[in-house]
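All protein chains but one are shown in place.
Note that the chains are named A and B in the order they appear, and that numbering of residues resets to 1 at the start of each chain.
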Amino acid sequence: MSYKVVFHIDWDDDKILNMALGNIENLIKDPSATDSEIHLVSNGNSVRLFRTEFCEENISRIRSLHSNGVRFCLCSNSLIKLHFKRENMIEICEVVPAGIIELCKLQAAGCAYIKP
Amino acid sequence: MSYKVVFHIDWDDDKILNMALGNIENLIKDPSATDSEIHLVSNGNSVRLFRTEFCEENISRIRSLHSNGVRFCLCSNSLIKLHFKRENMIEICEVVPAGIIELCKLQAAGCAYIKP
Partner (left out) sequence: MSYKVVFHIDWDDDKILNMALGNIENLIKDPSATDSEIHLVSNGNSVRLFRTEFCEENISRIRSLHSNGVRFCLCSNSLIKLHFKRENMIEICEVVPAGIIELCKLQAAGCAYIKP
């Protein structure tokens, strides 16, 4: 089967990002979940976790998941509020105009919602 | 486009309410989100955050969002458990019999769920 799912993180908490990445890694390697559509939307202070300077280990996990088709979306509203520049964020991340609207759109398109 | 969404808060944590109100303020002022249907359901100890004595600044934000069509629902089960009276809660809030049932109904009616 293939699943459609969006993971949502908003707090600047490394433990929550680790939980989300572990959830997605398990989902991807599950033989029953081929061709799944997996998104992660980060808004609020959680965008801080996606700075290139932040954490080498997380960056390699995120790049690896992205190469397996996972989409990482950062909220532009949050980046602006925190004065973070696009070029300081992990390059594979997509900047979306508004994280909340992305979450609404994805659920309306049939994605399950999971908040780690 | 117009979106349908319910925000859920349950912990007595001012930071979470601030996150939710900020999320809704961003959504309302987004030019792509006209005529959206926006609900917030508060149950558990989070109903404490909606007392009139609690916080002037939040009250004015909540009133302003309500005047823009946002519905604020407080769980009656939680109010009873905490011995809070209707007249001590912000007047624009709607008291629903059960917050969890409201969340079920709204999602069944097509609302996206967001837990800040």
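Observations, loosely collected:
Keep in mind that, in the parts below, a contact is a pair of C-beta atoms (placed from the backbone, for glycine too) under 8 Å apart; a residue touches a chain by one contact, two chains touch by 3 or more.
Keep in mind that this is a model prediction, so the values were computed, not measured.
Annotation for chain A: contacts to the undisplayed chain at residues 3-5, 19, 22-23, 26-27, 30, 32-33, 110, 112-116. Listed by residue number, the positions of chain B touching the unshown chain are 8, 10, 43-44, 77, 97-98, 100-101, 103-105, 107-108, 113, 115.
Quick note on the criterion: only the chains that are shown with their structure count from here on.
Rotation angle, chain A onto chain B, C-alpha superposition: 120 degrees, expressed as a multiple of 5.
As a whole-number value, the distance joining the C-alpha centres of chain A and chain B reads 25 Å.
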